[in-house]
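Note that one protein chain is taken out, while the other chains of the complex remain in position.
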Amino acid sequence: MADSISLEAREISKRYGSVQANERVDLRLAPGEVHALLGENGAGKTTLSKILYGFTRPDSGEILCNGTPASLHSPKDARALGIGMVFQNFMLIPAFSVAENIALFLTDLSPVLRKGKIEGRIQRLAERFGLRVDPGAPVRQLSIGDQQKVEILKLLLARARVLILDEPTKVLAPHEVEELFRVFAALKADGYAILFITHKLREVLACADRITVMRQGRVAGRLARGQADAGTLISMMFGDQGVGARAGTADPVRSASGPTRATALLELSGAGARAAGTEPALTSIHLRICAGEIVGVAGVSGSGQKELGDLILGLRPLAAGRKLLQGVDASAWSVRRVRDSGVAFVPEDCLGMAAVPGMSVRENLVLGTGRRYWKGVSVDWPSLEARMTGSFQALDFPIPRLAMPAGGLSGGNLQRVVVAREMAHQPRLVVALYPTRGLDVRSALSVRDLLRKVRDLDGGVLLISEDLEELAEMSDRLLVMYGGTIVGEFARGAWTAEQVGHLMTGWKEATDVRR
Amino acid sequence: MSAPLALGVLAGAVLSGTSLLYATLGETIVERGGIVNLGLEGILLVGASVGFALAASTGSAWLGLVGAALAGGLANLLFGWLVVSRKANQLASGLAMMFFGIGVSALVGGPFVGAVIKGLPKWRPSFLAALPWVKATTLFNYDILIWLAVPVALLVWWALFKTRWGLGLRAVGESPAAAFAAGRDPSVIQYQGLFAGGVLGGLAGAHLSLSLTLTWAEGMTAGRGFIAIALVIFSKWHPLRAIVGALVFGGAEALQLELQARGADVSPFLLDMIPYVLTLLVLLAWGGARRLAAPAGLGRTFYGSD
Partner (left out) sequence: MSGDRRSAARRIPPAVLNAGRYGGIVIIVLAVFGGILLAAGKNPIKAYADTFTYTLANAYGFSELLVRMTPILLTAVAVAIPSRLGLINVGGEGQFYLGAWLASAGALGFPHLPAWVLLPILTLLGFIGGALWAAIPGILRARKLVNETISTLLLNYVAPLIVSYFIFGPWRSPESSAYPQSPAFPATARLPSFFNTRIHAGLLIALAALLLYWFLMEKTRWGLQMRSIGGNQEASQRLGIPVAAWIVIALAIGGGMAGLAGMGEVSGIHGRLRQGLSPGYGFTGFLISWLAGGRPLGILFMAFVFAIITSAGDILQITQGLPYSVINILLALLLFVFVARRPAQRIAR
């Protein structure tokens, strides 16, 4: 049997700009165990794994391999030490067969390919660890679960002894997850060390031997499986923020009348969308946003929020169900028609999704306004500028130089431009995805005030956010998404971080789910 | 279709399809590596002119053949320098190579226009020569390039799919990032593919001047380079299917000539359209499936970014 390897990270710290991604993190990985690295988005798990694989160098701290300090300058060094990593984005060639993909990565490949020999080696390892795949199958025909097996086989055949898997179950079906855990068990028994990075509680409790929980860059707790239960882990992951409790206090700015039930600005009944590429499918979405309310959506990224936004926008066709905008069936409306009807969008990636970097700010401002400023063959620039300047002022945003190329703005400034543009025409419904991400405190407050104002003026807001505090403060109702569907709904003040955390991480049996 | 017509078309298809096949095989190798050479026409012309010039000045068609192959390889390396090392736009560079090939070939071949050469020798196995229906045609009376055409196609197939080098080349064509992650050097591999492709392109051109026509004239390849590019797509980047494709496209040309010789009333131009329209229809029919057949790395250049 090959030598076992133990890997240790000591006092690892890494800072990216103003964010301390890792702060004095310790982690010990012993052979023959599955070690789970658990935490929310942004907790620092991926940073740590990249450091362990030699992708990034830590600012301070060291990595020890079998007790001796190891200097990892690149993944090549890591591979030489026997460390292998399976990323969320597979490095596979879809058009090649399984065997060809694995052969490509073998270091001892013969000049004339011996298909039989390679396939034999693959079969032997596959049998041993339950990684059964057809070596001749083209990778693009494989399910994601099987593709993942190929990635693992690649590592095994390259003689890795430590396997780091970053969110491996993110795109797997439940039975594929079970299969993966069986593979872990087989590998574990053979002395492999497995670092399993995830945010999903149930899986951690199902397969991990030891658990390290991270929160905001630090290690929040270390447990052996025997000591761990859902409650303990959740409080380590999210901390006792008392978030739910705060949500119970009255929102002073809120208007007293409450949502007017009669006019639903947006209604999705039984809506569904097909999966596309790595984006999950949406299933049975029932959603109602009425005038005068802010509906928040919590969920780990990748649970279908982006797809929901695209569905409402009209970019994604409905595969099932109906979409109604202000009572009218808008299921087949073009994007332009949806926007013209008074729906505003603030996407998560403004530079990629809402702006044209090569064009000026002024031109970007007019692009999102449909036909409003068309005049003759050209554009009524003065009216546009007047209206937009007014919008910036109303938001208390600094006014950018309109002639400058949008690509020259910083991320935050560009987002302000997009928000100002979207808000300029008193939209009735605002769909905002992570609108305050990356903004400084003042601007974030201003955006939140604005969304509240939209609500107070009888508009509706769909706020998708990863910030539970923000959601607590803003949401009149809170929905939780997981796996492409809505798994929970709460009224204001009627939820705690723990409950929502359960649902966000896939724990189906939430203790208190109200509809 | 009557038997003599069919035989005539088949014989003609083999003759004109051979240079098409070599050109297609060469471009297939190059495109498998993720590069499109729109200037293939120029490479063919370089091969034809250099081959003819060498044959005319030294009296040896063999020397011409070798020279044509080398010239084609070098020309493709020049193209490689532009698109691999300088990362230039492949389409514009390819068109530049077309101009280059037209110009250089005219310069090289100019002094030899009208020269008479002894072309490549032809052989016909005696047992086939005895057959009466064969004797009257050009069937099986072939020069070495024609005899080697199918073996070369098999060799290219073997190299692409059965060797470590071929695996690396195809990986580069699919995903340079994955190839790099696997420890390969995409640039080196692409240069190697370009040289091999250029050699075959040079041979394709040489076949025209050293065997088919035994002359040199400016622009004598008459768009064969572009037909070969269409053929590569038509044969889904597969060397063995290219054989069929070359026969079909060569056959269309031969059919046109045969029909004209027989005074048939079909417009030769309509027949000439067949290869292009056919390719377009085939592409249409595949629709999304076509994306699966093309090396993924060709995407950005040739197939847009969707």
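Per-chain numbering from 1; labels A and B assigned in written order.
Everything below uses one rule, namely that contacts are C-beta pairs under 8 Å (C-beta built on N, C-alpha and C of every residue); 3 or more make two chains touch, one makes a residue touch a chain.
Only a predicted model underlies this, so the values are computations on that prediction, with no experimental measurement involved.
A.B. asks: If the full complex is used, which shown chains touch the chain that is missing here?
C.D. replies: A, B
A.B. asks: One chain isn't shown here. Among A:144, A:359, A:402 or A:494, which residue touches it?
C.D. replies: A:359
A.B. asks: Which residue from A:200, A:339, A:387 or A:502 sits in contact with the chain not drawn here?
C.D. replies: The one listed residue touching the chain not shown is A:339.
A.B. asks: Given the contact definition stated above, which residue among B:7, B:82 or B:246 touches the chain not shown here?
C.D. replies: Considering all chains, including the one not shown, the answer is B:82.
A.B. asks: If you put the missing chain back, which residues of chain B would it touch?
C.D. replies: 38, 81-82, 86-89, 91-93, 95-100, 102-107, 110, 218, 223, 226-227, 229-230, 233, 267, 269-270, 272-273, 276-277, 279-280, 283-284, 287-288, 290, 302-306
A.B. asks: Which residues does chain A use to touch the chain missing from this display?
C.D. replies: Missing-chain contacts on chain A: residues 313, 315, 334-340, 345, 347, 352-359, 363, 366-368, 370, 374, 377-379, 398, 400-401, 404, 408-410, 412-413.
In this section, only the chains that are shown with their structure count from here on.
A.B. asks: Report the inter-chain centroid distance for chain A and chain B in whole angstrom, where each centroid is the mean of the CA atoms.
C.D. replies: The separation of the two C-alpha centroids amounts to 49 Å.
A.B. asks: For the complex, which residues does chain A have touching chain B?
C.D. replies: 91-96, 100, 103-105, 107, 109-113, 140
A.B. asks: Which bits of chain B are touching chain A when the two form their complex?
C.D. replies: Residues of chain B touching chain A: 162-165, 167-168, 170-171, 174-175, 177-179, 181-184, 292, 295-296.
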